[in-house]
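One protein chain omitted, others in place.
Chain nomenclature is as follows: A and B, assigned in order of appearance, with residue numbering initiated at 1 for each chain independently.
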Amino acid sequence: MFEWIRFILGTGLLCIGVATFILEVFGVFKFRYVLNRMHAAAMGDTMGIGASLAGLMILFGFQFVTLKLALVLIFLWCASPVSSHLISRLEYITNEKLEKYCEVRSEDQNRRISGQED
Amino acid sequence: MQIFQYILLIFLVVCAIAVSFSKRLLNSILIFMSYSLIMSIIWILLESPDLAITEAAVGAGVTSVLFFATLKKIHAMREEDEEKDE
Partner (left out) sequence: MSRLIPEEEYGKKPAGAFRQWMSGIRDPYLGNVEVKARAGQDENEELLKEHQEEVVSVIRKVHDVANNSQYILFRKFYKAAALICCLTLTVMLLVTVAYLPPVGSADNPAHNEVAAKYIEDGLQDTGAVNIVTGMILDYRAFDTFGESNVLFIATCTVLILMRNDKKKGKGSAEEEEHRDSFYEPKADKILQTAALILVPFIILFGIYVILNGHLSPGGGFSGGAIIGAGLILYLNAFGFEKTERFFTAKTYKWVSFSALSFYCIAKSYSFYTGAHHLESGIPLGTAGNILSSGLILPLNICVGLVVACTMYAFFALFRKGGF
């Protein structure tokens, strides 16, 4: 019984991960703008990898491999959001016509939100 | 497993041809990166993990970074941006 629950949980998580990867690939080819594409890719990089590695960890049970998978997961979750952040920041700095693609806050709003009203 | 290897080999050939046929240098570098990754998986399947580690670290990591630095040095990236804007 316990084996069956573990199997179903593991394969379910793996299926979620693979579905996320399919959505990611679809989004990367469907969207035309950098930030939209980056959003799709970052979703696969964090949630897809997280779900599939968690599924694998459940399927393997308590072993040395599980620890390795957990370390890989931590490394990827540290690294890939940072790279997405750098891409978006570069786009924000270099694109002069940012207003054409997305909503941009004005300077006043920025100051109000950052809490520096002086 | 045999079928998986054949699929990887076909991907390898497709990547190798696409590197030389892609119009933009940036795309070529990205395809070359995927070529290195596929190659490292094939090395693992051929049971030589030593080469797989080296291929992943050097081929996909350091070489691509050096290629990007070179592209920046010769201002090839900016020209492509201008072409896109026009």
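We adopt the following convention: a contact is a pair of C-beta atoms (placed from the backbone, for glycine too) under 8 Å apart; a residue touches a chain by one contact, two chains touch by 3 or more.
Only a predicted model underlies this, so the values are computations on that prediction, with no experimental measurement involved.
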Touching partners, among the displayed chains, of the absent chain: A, B
Quickly run down the residues of chain A that touch the omitted chain. 75, 78-79, 82, 85-86, 89-90, 92-94, 96, 110-111, 113-116
Over the whole complex, note the residues of chain B touching the chain we left out. 48-50, 52-54, 57-58, 61-62, 65-66, 69-70, 72-73
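FYI, only the chains that are shown with their structure count from here on.
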Measuring centre to centre with CA averages, how many angstrom lie between chain A and chain B? 23
